[in-house]
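Yeah, one chain of the complex is gone here, protein chain that is, but the others are all in their spots.
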Amino acid sequence: MGSFSRLMQHRRGLAEGILVPVVSVVLALVTVAIILLMVGANPLTAYASMLDASFGDPYAVSNTAIKTMPRLLAAIGIAIAIRANLWNIGAEGQIYIGGTAAAGAVLVLPVLPAPMVPLVAIVAGGIAGAVWGAIPGFLRAYRGISEVITSLMLVYVGIQITQYLLEGPWAVPLSTFPATAPFEPYAKLPVLIPGTILNAGIFVAIAAVAVTWFLVDRTRFGLELRALGGNETASAYLGIRVKGMIVLTMALSGAFAGIAGAVEVVGIRGRLIEGFSPGFGFEAIAIALLGRLHPIGMVAAALLFGALDAGGAGLQTSARGVSSAIVMVAAGLSVGYVLIGMGAMDRRAKRRKARLALSRVDRQDTAATPEGKVAR
Amino acid sequence: MPDDAPTRPMLVADQITKSYPGVVANHEVSIDLYAGEIHAVLGENGAGKTTLMAIIYGLARPDSGEVRLDGTPLALHSPKDALSHGIGFVQQHFSLIPTLTVAQNMVLSLSNSGEKVSVGEGTERVRALSARYGLDVPPEALVSSLSVGLQQRAELLKALARNARVLILDEPTSVLTPQESAELSDLLTRLAADGVGIFLISHKLEEVLRIADRISVLRRGRMIGTVAAKTATQRSLAEMMVGELSDAPVVSAGHRPRSETPRLVVENLSVRSESKRGEVHDVSLELFPGEVLGIAGVEGSGQVEMLEAMAGVRQVTHGRIRLDGDDISSLTVRQRQRRGIAHIAADRHAAGFVASLSVADNLVVPVAGDRRFSQGGILRRGAIRDFVKQAIEDFDIRVAGPDVEAGTLSGGNQQRVVIAREFSRQPSVVLSCFATRGLDFASIVAVHERVRAMRDAGAAVAYASVDLDELIALSDRILVLYQGRVAGIVDAEGATSERLGLLMGGSVLT
Partner (left out) sequence: MTLDWFSLLLVAAIALAAPLLFAALGEVISETAGVINIELEGMMLVGAFTGIAGALASGNIAVAFASALAGGVLVAAVQGIACFIFGANQVVAGIVLNILALGATTFLLVSALGADVTKSAVTLERLPIPILSDIPYIGRALFDQSIAVYLAYLAVPAVWWLLTRTRFGLALKAVGERPAAAESMGVNVLKSRWAALLLCGALAGIGGGLLTLGGLGVFTPNVTKGIGFIALAAVIFGRWKPVGAFGAVMLFSLVDAFQIRAQALGLPIPYQLLVALPYLVTIIALAAFVSRMRPPAALAINYER
């Protein structure tokens, strides 16, 4: 709560933290409406049917919720990395590796007591994702290679590993589609409310939000993480072991993406299946930025994307694929507007600062009064 | 000046005044330059040499005063204007593209003077000019593959190719080996004989006396005077540079009784640096409890790197650092902090603190692992809050609250945060580098008070500054660095800034 209430205290913080994202989302929805108009659809009925399909009844809400979970989990991981000024572009690959490891745990470890299986699978997914994230972290820390490129390249390596297992060792004979056999019920996350598809993965997502907030705000690790993100050189001078922190942070970031993949596999799909993440890892970057890296902001942003995805199915359109397409357009536009909005605000702040520096020459004693802007 | 010297100066900078936020960099400074003359501009760091030259080169615009070439006032808005009038500037950081060849750099530079040449023509141009002045610059070599000396020549060629009549060289020999320096001197003499007028910015007394025809001395933004090199001596120049001080001993803080056993011992320390400036060679020193050891030297003499190596931020290439007898050379920064070392980094913005963190977070980072402030990695917020409140009060940080972003504070307050962070854990060794740089008067006084208080409490303090007055006022002993080596250690009591100035300028004293 600390950083959130502090965020509210200051006008500029308020504008940056809430106003810009909200205005951006509204603008994005307006833009999408215009696009819908141009292709001959009525945006009002379209949005109404989307709203209905995403929040209209308990089933719809649960559908929105399960579409929110993997996106949110991956976004949390990405946000942690960005806090340390690390750009984990490869969450998508970590999702695949995590989901695959979770499936592996289910397939390989059948002797565990029933409720333990999905839990172990999620842990396995987290560990696998952590390893996949730690590789770019290690290369960045010890070889000076940008984590942007390596994490991105590893996405496709990860997807091919999944593909290999689905078409090789884990292939189901005579099946036409690359997927494992459906898991036994005991291996899946239980559905919480009958008649809906809301599963226990939501507890994982809620726990992840709480844990991250606590980790970043209340622990020594979080303090050092934020220092690293603010100034790497100064962090080294302050005695932080920068290289170790980089590897650890990227591993943690990958772990969340891996858990996202695992939850998708043992919670929603109930088996490992080709293309089980249709770009969650990339959308998560947009969610992290749209949510301004804040836990609550990211929940809101992920919920928006989940609702768009769920609601897209309610659009009266002729072909498959449109729902996710409209989500991507809305997602891309809203984050695009945020980028531009933040850029415009930064430039204005810089100009104001320059003017201030000039006027300071005239005013002599500035040190006597308390000064400063509240940190976020 | 050559015997057939023209009677009228080629270039005149007349009554130049330029102020930056908080400082007057140049105050009614006038200087002139004749064709075929080498005119050295001498002064301590911050004396205003670079500002004056930046104005002549169009990098900065004067608040008042004007630059005239052949009697005509120049409107210099950018280096492009200066270049088109035949004024060239060889800066300390060369403006060459390292991944291009010398000839390609030449082509780029020329094409912006409106002369469109091909790479082939550029190669010819480099070859011809290089032959004319005996420079030996290979036109097809990548700039990054050249030695610093050759890069400097390539930079000179670039200016000459644009028919520079006025050349400004900013501390050209500071990056060169003695051999290369000698060759550069020869080259400059030849260029002058060719009718080029040269401004040579330097702080090396011996060098300017050897090469220059006339020498102008700046001090604190004012022109102290211009003398003919023939009539000047190292002593007279040092006097002009550092001020009214003479042979009379300076009144210092007074010699203090100190412990017999040093707290920190540095043995034959060598440290590598990214550039040649700043390397440390074979430095040994002892730091006693309850003393301030001033570290003098022009900027880039290795003081920053030496202190960083002692603090653990920079790797030791050779030698050892002992704290209370134990070798600490391979300990991490945090381990050294735990053993009582505090470090005030030279570059406050780049390395001193984290601007995006709150004042409270900045204060607590180094000690967050202490049992007092965290348990099992979880921060104890109450204890931290108390500690931060106390530190803000004790160190007089003027801030609206502990959650204020440190980057939004004024420089003086930022440095108070740094000092509070480092001193509040009661270190036994303080390594301070340029701690008062860029601060207002009140903040400087506050820094001095803190340093004295630490010394009185028994800490061993190493205090580097480029300001001799500050060092003399604060130190018990002063170690002078010159190009990464110890030029001498003198007692502050009885030290004269003349003597220090000579040591800093590389004069060997007996």
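Each chain gets a letter, A and B, in the order it is written, and its residues are counted from 1.
Here is the rule we use: contacts are C-beta pairs under 8 Å (C-beta built on N, C-alpha and C of every residue); 3 or more make two chains touch, one makes a residue touch a chain.
This is a predicted model, so every value here is computed, not measured.
Chemist: Identify the residue among A:Ala102, A:Leu139, A:Leu252 or A:Ile273 that touches the chain left out of the display.
Modeler: Answering carefully, the residue with contact to the hidden chain is A:Leu139.
Chemist: Which one, B:Val119, B:Leu187, B:Ala400 or B:Ile489, makes contact with the chain that was left out?
Modeler: The single option touching the absent chain is B:Val119.
Chemist: Footprint of the hidden chain on chain A, which residues?
Modeler: Against the left-out chain, chain A lists 35, 39-41, 87, 89, 139, 143-146, 148-150, 152-157, 160-161, 163-164, 167-168, 279, 282-283, 285-286, 289, 317-319, 321-322, 324-333, 335-336, 339-340, 342-344, 346-347.
Chemist: Give me the chain B residues in contact with the hidden chain, please.
Modeler: These residues of chain B touch the chain that is not shown: 79-80, 94-100, 104-105, 107-109, 111-113, 116, 119.
The working rule: only the chains that are shown with their structure count from here on.
Chemist: Residues of chain B touching chain A in their complex?
Modeler: Residues 19, 21-22, 311, 313, 332-334, 337, 343, 345, 350-359, 361, 364-366, 368-369, 374, 377-379, 381, 398-401, 403-406, 408-410, 412-413, 440, 442-443 of chain B touch chain A in their complex.
Chemist: Please name which positions on chain A make contact with chain B in the complex.
Modeler: Residue list for chain A touching chain B: 6, 218-221, 223-224, 226-227, 229-231, 233-241, 357-358, 360-361, 365-376.
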